[in-house]
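Questions regarding the structure given below will be posed in turn.
Here the complex is missing one protein chain, while the rest keep their positions.
Right after this comes subunit A.
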Amino acid sequence: MLLDSLMNLIPELNKAFLETLYMVAISLSVAIIAGLPLGILLFVTDRGLFLENTTVKSILGFVVNMIRSIPFVILLVGLLPLTKLITGTTIGPTAASVSLSVAAIPFFARIVETSLREIDKGVIEAAVAVGATPWMIIKDVLLPEARPGIVHGITITTISLVVYSAMAGIVGGGGIGDLAIRFGYYRYDDTVMITTIVILICLVQIIQFAGDRIARLVDKR
């Protein structure tokens, strides 16, 4: 009986799993591509740093905080017009990826900023004293020095995205979390709920494990 219902679930689970991976992959890519430069900018425009710029710093800081303070569900619905503009639709995993990306960018940017802040200011100063350009300092000092922290940040962001993608069901995003909510929460189907939760737990554990391994690998200190 239990086995039967599990067997019936497999195609559904399979689809949901791929949807989750799809949404996480897209929004993680966007978060890294946009969040990394944003995090760097937040850091280097800070007081006393080599691209100090109070205006840029405060505007970026404000926007980042604003997005981060909006509950994700509201962001998900509020961004529907933008989603329509970008993807041409407001439902499905692609559509859900838009809101996930928007939420993940400032999240990841702050993590990048925090990792950069851990770098000894003296090391940055030594690079300035040598006559290096800002771009060189970012590429050859900041990023290598913050690499382990940034990898940890990617891990955390990925896990958050897996969790947040569960809410994508509201816009028909699908994914494992959505399956858990639809079957488990609304239909009281314990088998589905427990199965999906076990899958989510495993997924998060694997991501964390892989992330830690990579962080250790890139840590040359």
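FYI, contacts are C-beta pairs under 8 Å (C-beta built on N, C-alpha and C of every residue); 3 or more make two chains touch, one makes a residue touch a chain; residues count from 1.
Basically, contacts and distances are computed from a predicted model.
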Which of "4Fe-4S dicluster domain-containing protein", "NADP oxidoreductase", "D-methionine transport system ATP-binding protein" or "L-lactate dehydrogenase complex protein LldF" matches, in UniProt, the chain that is not displayed: "D-methionine transport system ATP-binding protein"
Which of A:59, A:74 or A:130 contacts the chain that the document leaves out: A:130
Those residues of subunit A which, in the complete complex, touch the missing chain: 120, 122-123, 125-133, 136, 140-141, 144-145, 147, 219-221
